[in-house]
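Just one protein chain is left out here, and the rest sit where they should.
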């Protein structure tokens, strides 16, 4: 068993944090596995959607904390900085992983199955869509440890819940319930624990029957729109992409199947 | 009867999509009429507010799709690209229309009366305020046709409902109900179908009694604030505009009428 289990089924790659006895604490295996999975999902045409989830009662409770090793979210410890790359690595696991999420070219759905905190909090926010179980509890924790934020939490949280709720969650560090998360828009939907994964996979497999280039285009556009691009440039870009897709086989099939009143069969071309 | 009916009453220009048998599908008449209406509303001092709505059971179901013509949201078809303007026109109807909305100098209120999809979805999001009827159903549709987004939907949707709900709506392409739209902030208020237009006009006519330069200034400021301007520059700009308005006759009248405990009579000067 790997610390990050990978399974591919019906066009959906399922990446599962698999250290339940450690509440799926982030270690180097998971970090490297996650970046590989994100790259694979982009490059392998068989993968249309990526689902991220965890085994056991946690999604991911953060980076590992032990008495032996000073805790760092990227696992770097003093004394290992023996290369220029390490000494200049202000990105570390945190920034590089968030960039890998941003660069991924398929929809990313989080089945956030339980406790989510610290680095796990940031990673959950990097998903495009988050489904929670009724038992999910989520928060930053970092302020309680004398820390601020990593894995993009301070980037995504204000965009998802607005600055006022973002301040409240980050300052306090407290975990909130699934119900509170729904109120402020931190989860798209709550499912009973026992059906969270099956409901998420059902949603993901349905998306995976969609037109692959359209899904990729939508992901790129929303990520750009939520970053700093100016409206006039963005609108030209939005139309350029739409115009390109209008020439695709899948767009022709989309309209033809609509006129024929039958399900489309998309090919990704 | 025109495909886009224009009526001006009590300071409110009402632009009505008027192809009910086609679910108000966007054609070139509507596109050109809409841009003319937006320009006219900015330049004609008699127009204080613009209301956009549709006849029949749809607001606008998108661009027209026929077996004869390959569907494009801007009506351009292969073979017509016989000028440099056409060949280089990466903006097409989509980007140019959204820019025309952004450049308009009066408040724009959408009375979103029914089915809203495709290009109609983007256009509805270009309105400043959206009132829905109980029967309104709204969504992108595009992913179902192998397409991504146009008419600014990918620009405005994440700003209105946050990136997570934006991803969900754009990936799935599904229409949602008025009630769901209210939950996520996609509509300001829902009215019964039979009173939607009268309630919208009542709101619009009340706004139209306001100080015209103040309304224009507010529209410009919120559009800039939701784009990419930096805080320090924006704040100087906000005050510059406020300082200019403080010297206006309407500001003097606003304060004088307040002190006199009578309704103000604004002149737009």
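Note that the chains are named A and B in the order they appear, and that numbering of residues resets to 1 at the start of each chain.
Keep this in mind: contacts are C-beta pairs under 8 Å (C-beta built on N, C-alpha and C of every residue); 3 or more make two chains touch, one makes a residue touch a chain.
Not measured: the values here are computed from a predicted model.
Touching the chain that is not shown, out of A:172, A:193 or A:232: A:172 (per the contact rule at the top). Of the candidate positions A:128, A:150 or A:238, contact with the hidden chain is made by A:150. The omitted chain makes contact with just one of the residues B:107, B:152 or B:173: B:107.
Contact between subunit B and the absent chain runs through residues 107, 128-130, 156, 159-161, 185, 187-188, 206-207, 210-211, 213-215, 217-219, 221-222, 225-226, 228-232, 234-236, 238-243, 245-246, 248, 250-255, 258-259, 264, 266.
Within the complete assembly, residues 65, 67, 70-74, 90-92, 94-95, 98-99, 102, 142-150, 152-155, 157-159, 162-168, 170-173, 184, 227-228 of subunit A touch the chain that is not shown.
Methods note: only the chains that are shown with their structure count from here on.
With centres defined as mean CA coordinates, subunit B is found 32 Å away from subunit A.
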